[in-house]
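The other protein chains are all here in position, but one chain of the complex has been omitted.
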Amino acid sequence: MSAKAETASPVLFVKNLSTSFRMQDGRFHKIVKDVSFDVGPRETVALVGESGSGKSVTALSIMRLLAASNSRVEGSIQLGGTELLALPEAKMQAVRGNEIAMIFQEPMTSLNPVLPIGSQIAEVLTRHRAMSQSAAHAETIRLLEKVRIPEARSRFAEYPHRLSGGMRQRVMIAMALACRPKLLIADEPTTALDVTIQAQTLALIKALQDEDGMSVLFITHDMGVVAEIADRTVVMFKGEAVEVGRTEDIFNQPRHPYSRTLLSSVPKLGSMTGVPEPMRLPVFETSRENAETVPKARRSKPGADQPLLSVRNLTTRFDIRSGLLRRVSGRVHAVENVSFDIMPGETLSLVGESGCGKSTTGRSVTRLVEPTSGEIRLVGTDIMELNGRALRAMRRNVQMIFQDPFASLDPRTTVGAAVAEPILTHELETGPHVKERVADLLRRVGLGPDVAGRYPHEFSGGQRQRICIARALALDPKLIVADEAVSALDVSIKAQVMNLLLDLQETLGLAYLFISHDMAVVERVSHRVAVMYLGEIVEIGPRSAVFENPQHPYTRKLIAAVPIPDPARRGVKRPLLSDEIRSPVRPTGYEPAIRVYREVSPGHFVQQWGEEWGNAA
Amino acid sequence: MKRRLFAGMMPKVAAIMLASAGLSAAQARDLVVAQGIDVPGFDIHNHSTTAVEAIFVNIFDYLVMRDGKGDLQPALATSWEQVSDTAMRFKLREGVLFHNGKELKAEDVKFSIERPALDKNVMQNSFYNTIKEVEIVNDREVIIHTKGPDPILLNRLSRIGSGIVPKHYVDEVGWNGFATRPIGSGPFKFVEWKRDDRVVMEAFDKHWRGRPVWDKLIHRTIPEDSTRVGELLSGGVDIATNIPSQDVERVNSSGKAVTKPWQSFRVMTLFANMKEGSPLADPRVREAVDLAIDEKALIDTAMSGLGVPVRGSVAPGLSAVPMDLHNTYLYDPDRAVKLLTDAGYGPGQLSIKLQGPSGRYALDVEMMEVIAVMLEAVGIKVEIEALEWSAYQSRIWEPNKIEGLALIGHSNSLQDGFHAVQRARCGYEFSKKTGWCDKRFDELVNQSAVTVDPKKRDEYLSEAFHRLTDSRSILFLFQVQNIIGINRAVAWDPSPDEQLWMFDAKPASN
Amino acid sequence: MADTETLPGLSPPLVVPARRLHLSPLAAFGLAMLTIFVLMAVLAPLLAPYDPTTPNLRARLVPPMWVAKGSADHILGTDHLGRDMLSRLIYGSRIALSVGFLGVVLASFIGVSVGLIAGFWRGPVDSILMGAVNILLAIPNTLLYLTVLAVFGQSLLLMIIVIGCINWTTFARVVRGEVLSLKEREFIEASRSIGQHPVVTLLRHVLPNVLGPIIVIATLNVAALIILEASLSFLGFGVQPPTVTWGRMLADGRNYIATAWWLAAIPGLMITTLTLSLIFIGDWLRDRLDPRNAS
Partner (left out) sequence: MINYVIWRILQMIPILLGVTLIVFVLLRVSGDPVLLMLGEDAQPEQIEALRLALGLNKPLYQQYLMYMADLLTGDFGNSLRYNGQPALQVVLERLPATASLAATGLLFAVVISLPAGIVAALKQHRMADHIASSFSILGQAMPNFWLGIMLILIFAVTLGWFPVSGSDKPLSVVLPGLTLGSGLAAMLTRMLRSSLLEVMQQDYIRTARAKGLSQSTIIVRHALRNAALSYLTVIGLEASALMAGAVVTEQVFAWPGIGLLAIQAINSRDMAVVQTIVILSSVIVMSMNLIVDILYSVVDPRIQHG
């Protein structure tokens, strides 16, 4: 494939592309600086970089979708020899959706919620192909079938909200491919999807590319995805294309220090095979070339015999009310009969896809949501019995770190006040000691005490997450529930925060309930892992046991779906599945099946699965 | 329908412009009269407002009726004679038809007059309760018996409360039915009533005076003054009552309409709280207040010159009132200051509350503001409390509720001196408000009520009027004059009794 | 069901430090005018050339000085009782502003309290409070004002109280909606998870974050109340004389539109200017306080 790409003339040719935006001061600031690359016929080029690297702006510049009033695009963009930047808007409209099509990151918001999906696809056909309504209708159904949407005919009149995220992204793809464009620009098309759905979607794009023979410009931050699909890769950093080359070359011999940082920071699934303990990630400091921190194995000891947290038969359900009298018509079985222990100083990871109940489990354990039944013992005390003041006092022992560092801090409270709040609430320190303690905590998470007077918006995502960790540490908790604590962070930052958590665990003897959907991260930080599916734990055990010897079909599926950031390992053709993540909503009176667990090896339990998994394993 | 309205708007606009230019209301032989208030229904015995009566007169007739000068003229009764001190005989006009074609007979007269006289629950009862019985002599003759001598029986009978209604029709539909679909014998017959909008009447062909020149008479209710003036100027209405004085020039210079003064029997007064403890209990203080108010200036400023200063409840057109109290006033601020000093009040030491309604009488609030300035000029501090009408009414209605001075306007629906003073008798409504009781006054008023001899009666009442004036329990300010606006295409002279009797109106000859 | 709890365009809480509040020209105009009006109200006795309530019977309906027959004695002319329009306007600003601002302060206090409590605790408290909101929302406000003022009389204080007690529903609805969405935000959950007392959480973390929408609504509400006062005066239920109010001046001046235009035009202009200023300020605050515009 890639051989072909280099000989033929490129489909897309971008030269010295610069994009500037008018800022609040009224002047134009360059966001994309002098970027040049090309995309050959049938070739897939990945544009990779972290948030703010200008990769999406580059894509929007190519499509000329930036508002003309406050943006300026310079340089040259040629599509099949036509200079796009010189086209009048009306002509450009004829190019968009026709010769270049685009799919976006958020399938949830990228479809118009008030129009049926069929008509949104048919619209492209009537616009560019001058088809009649009925012809467009028929072609739309063909497209829906092409993107493997089951029962395509009946889906035509469906509205987007009735579809799952994966389905919506398929609709987006169908829409993009409607006119058989020369070039498909895919802007983080799988980032918002669960990992199994991501795998399906990537496979679909690949298959369609082969069928239609189009070129793809693939924008992503995920090195795994890059390795999986890209023939060539453009690494972007602060608006510049710092490295352009064949994907294998960039992965094997990254030349630019930033490329190296990016690659080294990514936890690779399977890289922990044979390592018993969680391990720090290597972090390259981009500013200092070759300043490499050697990854150290961590030896935090899950010491005592007595579990710190002991959860038995935890069940949390939410009522769904409907009808005239607001009767309970169904229940979300968010957490169903879950039991596990966490030892002091140990990390137990809950892993699973959206809707599997992992977050609800975390919140139930701290009683931020009210569990339906079960027993939660923290250092011997049953938390379920506590109320009011006692409950608030208990919270000293368990703290939480949340996914979104931007939402986790009150925008109107200074960092210092945020960190001091728990101290003052529980009257741990008084007077000047509070300040000292806050400074100490901030120092501990790698921030200076001088940041105490600043407001959250002045910090980056990673720094904010550090502040949240400092706040969580303020009460000297024994257990921290980290709910997707690193998921929203950029690759390099993610590594730093993961390392911080590991360091803190060692020095303070913390236990973590680490909730994540990212298998690679989980593999890196956990002592033990529990895989959740539809509110239940389907497999639990020591990390190495679960990852190296997965038993449950779901665990296997999950591990298989993770893209590996290693171009050498790609090409393993996945079957084009279109199964969905199932919903934990049950009718009232639903009795969950009684589950039996089998002990595979010491401490490694797997749920006996039923018919539904069939031969999937 | 809406859609069509807008689709066809532009051509229609043009059409309407042409229409309003070419056709005046007069040529269409419709007469449109606009007032600020609507009728509450057509039960003529159950209302209490002159403006309502002003509409009714076009539908109903009385036994006797006042002419433009206020003199009594035969109407349904062609002649009358005093049979005894307590009985009066009336001969009825022949061939008078009700709007439904039935002839008006003595039994209708008996029925129509005995209801207000004998039914205590109707509002007009207080005006008719001197009547004991109506005796039918024959179809064309009745004798009205009163409980005692009643010198103002004819006054009573020339009011709308004694309008003659068809007995058979009321028997058939009841008073509630009558209230919405009335039948009378007046020059116009009722067609339609849309509440708060319009009463439509059409000419009654067989009216005994002859057919009115107007095909239709429409009374419209337009509460907002400026809108009413706008309608007058745009030709939407032909006659509009209560034109604000500031618009007089505008109306007259418009070329479309003219204004004419419209007499009213209403006299504006200040009721004084002269009960124990009130500073106004001191006659010197009341006199000082009286002398401090420059009625002429008050009329000229607040009322734009509309009004006549009075010292009693008197107006031209009323019977048995001492006209020496008309067009006169006392104003002597220096003496007022001295009186106050004598009474023990230095400048600024006396504080009086001035209560009044807001929006009930023309320019009522302005009146209070000017009065306050005048009182302050002699050293009386004034606190104004202006209330929306019904709140005001409920505030001062109960006895002893006036705190200092209260602005009240009273009309005279019996058009007789007796009615102007009778409520000031001890224990009656006015006396309850002011606290003023005077034996001699009560005696005079009571005497007048049973004295048939007009000369003696006038003497009694004149003395009573002066006693009331001198008591200064009520300070009389001025007789109200209103302004009525009339389209130049209509010839009509307003009568002094505040009635809008449109039989008289004719298209202007030009 | 649609989420009608938040006013579109107002919803997201705000993150803006003072120094980022660039003034737009319109907002600058609004702030300048508001400052002038406030100064006018405060300094009324010093600024007004005449007593606003004393009629001058010799100088009635004098037009403004720049009009023919105008006089420099009365810059903005006099009314039908010869009272100086300029002085009345200056004093009138006191009532306009106090009805507007005090009414809104009271309304927002009630509304914000109700909204906070209802949104934060939900359950039966929420049902009862929102029931009250729905009752008040169902009754056309003007009818309610008229009825209450007709019943209890028409003092300025009462008017402010009545406005406060009726007008709070918007605040309650919006605040409740904000609280409901804030409650989903992780920093509120974080506050719970450190064991903070709910009331403290409410006051320290929820309240400051709903202030933005409150300020915007309040600003626009002040404008609405000034117009309301004028409308009530028009219907005869306004603040009673001799208290001077712009609304009453405008309402009384309506009968002079054709003959002495300045009686209505000048207070009308004042009301419009003040309202415009407040709307400008409100719009500007809305734009500024919206985090989407904060970068």
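For clarity, chains are labelled A, B and C in written order, and residue numbers in each chain start from 1.
Just so we're on the same page, a residue touches a chain if its C-beta (ideal position, glycine included) is under 8 Å from a C-beta of that chain, and two chains touch if they have at least 3 such contacts.
Just so we're clear, the structure is a prediction, and the values are computed from it rather than from any experiment.
Asker: In the intact complex, which of the presented chains make contact with the chain not displayed?
Answerer: A, B, C
Asker: Using the touch definition from the top, which of B:K194, B:R209, B:R440 or B:K456 touches the missing chain?
Answerer: Counting the whole complex, the residue in contact with the absent chain is B:K194.
Asker: Of the residues listed, A:M23, A:L65, A:A86 or A:A593, which one is in contact with the missing chain?
Answerer: From the options A:M23, A:L65, A:A86 or A:A593, the contact with the absent chain belongs to A:L65.
Asker: Footprint of the hidden chain on subunit A, which residues?
Answerer: Here the touching residues of subunit A are 63, 65, 90, 93-98, 101-102, 104, 106, 109-116, 123-124, 127-128, 159, 161, 172, 175, 322-324.
Asker: List the subunit C residues touching the unshown chain?
Answerer: 1-2, 4, 7-9, 131-132, 134-135, 137-144, 146-148, 150-151, 223, 227, 230-231, 234-235, 247, 250-251, 254, 257-258, 264, 268, 271-272, 275-276, 279, 292
Asker: List the residues of subunit B that touch the chain left out of this view.
Answerer: Counting over the whole complex, subunit B touches the hidden chain at residues 2, 5-6, 9, 12-13, 16-17, 20-21, 38, 40-41, 43, 46-49, 120-121, 123, 125-127, 175-176, 179-180, 194-198, 220-224, 226-227, 230-231, 233-234, 236, 388-391, 393-395, 397, 410, 413.
The working rule: only the chains that are shown with their structure count from here on.
Asker: When you take the mean of every protein CA atom shown, which chain's own CA mean is nearest to it?
Answerer: When every chain is reduced to its C-alpha mean, the one closest to the whole-protein mean is C.
Asker: Round to the nearest whole Å and give the separation of the Cα centres of subunit B and subunit C.
Answerer: Each chain's C-alpha centroid was found; their separation is 43 Å.
Asker: Provide the C-alpha centroid distance between subunit A and subunit C, rounded to the nearest whole angstrom.
Answerer: Between these chains, centre-to-centre, one finds 47 Å.
Asker: Give me the residue numbers in subunit C that touch at least two other chains, ranges are fine.
Answerer: Nothing qualifies.
Asker: Scan subunit B for residues touching two or more other chains and write them down.
Answerer: Residues: none.
Asker: Once bound in the complex, which stretches of subunit C touch subunit B?
Answerer: 53-55, 57, 60-61, 80-82, 149-151, 153-154, 236-237, 240-242, 254-260
Asker: Quick check: in the complex, which residue numbers of subunit C touch subunit A?
Answerer: Against subunit A, the touching part of subunit C is residues 13-15, 17, 22, 185-187, 189-197, 200, 204-205, 208-209, 291, 294-295.
Asker: Write out the stretch or stretches of subunit B touching subunit C in their complex.
Answerer: Spelled out, the residues of subunit B in touch with subunit C are 225-226, 229, 244, 246-247, 249-250, 297, 300-302, 304, 358-359, 365-366, 368-370, 372-373, 384-388, 390-391.
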